[in-house]
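All remarks here apply to the structure that follows.
Removed from the display is one protein chain of the complex; every other protein chain stays in position.
Chain IDs A, B and C follow the sequence of writing; residue 1 opens each chain.
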Amino acid sequence: MGQVYFEDVNTGDEIPQLRKNCSTQQLVLWAAGSGDFYQIHYDKDFAQSTGLKGLIVHGALKNAFLGQLLHDWAGEAGSLRKFGCAYRGMDEPDQDIICRGVITKKYSEGGEHFIELDVWTEKPDGTKTSPGTALVTLPGRG
Amino acid sequence: MTQAQNSVVTDEMRAAIGVEGSPATLEVEKTNCRMFARAVGHTDPIYYDEAAAKARGHRSIVAPPGFFGTPIFRPGAPPQGPTGGRGFNIPYKRVLNGGTDYEYFPDEDSVCAGDTITARTKITAFEETEGRLGPMLITKRETTYTNQRGKVVAKMYGTVIQY
Amino acid sequence: MAEVFEITDEVKAQFGVETAPWVYEVTTTSVRMYARGIGSTDPIHYDVDFAKSQGFRSIVAPLGYVGTPAFSPETNDATFGFPRRQGGARLNLPMKGLLDGGTETEYFDYICAGDTLVETSHLADVKVKGNMVFVTNESVFKNQATGQVVAKQRLTSIHLG
Partner (left out) sequence: MAEQTYYEDVKEGQELPEIKIAPDKQQLVKFAAGSGDFNPLHFDEKFPMLKAMGIPDNITHGRFKYAQVGRAVFAFAGYKGRVKRFGVSYRGMDFINQTITVKGVVTAKRQEGGENIVELDVWTENDEGKKTTPGTAVVALPSRG
């Protein structure tokens, strides 16, 4: 994929979506990668004993998905300055999680080109489960 | 902060606001960067391949977004740093992770394999609300990540909800 | 009844064919994670200063752990993490089921955090018993810095047809 430049994007633009679907295996991989071994993410009986319907996707994994969404979009010459989200809704394994971002502001300051975005994960029915914001720098064509 | 009528915030908790916990040492290595990237599903080779990362101007494999290394683990050792309000005697049973925000302050390079990061966490606020789920305590935390050159490379702002 | 797998001359010709080398890393975090994974509490696997006080270079890899293969989604198996690399045997094995048959490790030195090992492997044996195919691969692990052979490992997998 080619590099995206500051001049080529506008407020209101949506960036390319990233679609995820977590198997139980991926949740176990995340436990390994993050060091969070809480059983509600891979042990169904344990999850149900805490009052959940079943396994749920780690909030921090959805946060990291948004990190990937932004990194892949900003490209080699872009950089990630801020990103994050709140955990408002639960996602289950084996169900699509769509990661999205829309540009809310662009400005240049101190020789750098900044892009502000709203980012979030949503379910296939459009429910936003992890709304957040991000600040990214992009290169200029200049 | 206004004192709610049935506040669960004690004097001990108020005194803990702004106090940094014991620092945690995080090791950033090629192996754990790759493991984290594998778990997320990253495809950019700078998270896996040292030669690819160097070709793009980095010192080594890059720590993926949201990764600052693995805390040194010792069996039976108490967890390092404040535990986000879980350490206090709160009369609520349930805990939710409310959200996480990262802010980066780039050093001469991104966080890379070979770096040692010191993480220091403090509670910045307690907030109490009455929500759909009943009374809630919201604990706000801030973690500062400092690299081996003494440079603050990132901060994390986290929210823990108890109800 | 036909065998689920036939040891043809073509199969025999693949015995001993070496794979391209692959890097296995042994790091402080990977040693600790493995030691946690087996439930060990021996400080020799966790505490660098303690391990050095006992005469080791760094924390010691628990027996059975020979490092983590350098992973990339393009080159490694998503489930098992092992490299899908060039060379080595190519067998069309049945895959209705897959079980571990046995593991044997011969050590020529301790493996410690900080070591980088270079591994090559080859097919050493194939046996068929009923619907089970026993496939044994032999790996040699060399220290990348010194070239010294530090371990040899024989892994037997059972393919169910």
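By definition in this document, a residue touches a chain if its C-beta (ideal position, glycine included) is under 8 Å from a C-beta of that chain, and two chains touch if they have at least 3 such contacts.
Worth saying up front: this structure is predicted, and the values here are computed from it rather than measured.
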Visible chains in contact with the missing one: A, C
Of A:A32, A:L52, A:M90 or A:L135, the residue in touch with the unshown chain: A:A32
Residue among A:Y42, A:F65, A:Y87 or A:W120 touching the omitted chain: A:Y42
Which of C:G81, C:P94 or C:G114 contacts the chain that the document leaves out: C:G81
Touch criterion as defined above, residue of C:E3, C:E104 or C:D125 at the omitted chain: C:E104
Residue ranges of chain A at the interface with the undisplayed chain: 23-25, 28-29, 31-32, 37, 39, 42-44, 46
Touch residues of chain C, complete complex, unshown partner: 30, 33-40, 42-44, 54-56, 62-65, 68-69, 71, 78-81, 96-107, 110, 154, 156, 160
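The working rule: only the chains that are shown with their structure count from here on.
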Averaged-CA centre spacing for the pair chain B and chain A, given as whole angstrom: 17
Numbers and ranges of chain A residues touching at least 2 other chains: 32
Shared-contact residues (touching 2 or more other chains) in chain C: 33
Parts of chain B lying in touch with chain A, wherever the complex brings them together: 32, 35-44, 56, 64-67, 70-71, 73, 96-104, 106, 157, 159
For the chain A and chain B complex, residues of the former touching the latter: 20, 26, 29-30, 32-35, 59-61, 63-65, 67-68, 70-72, 76, 79-87, 132-133
Complex interface listing, chain C residues touching chain B: 25, 27-30, 32-33, 36, 40-41, 43, 46-47, 68, 70-74
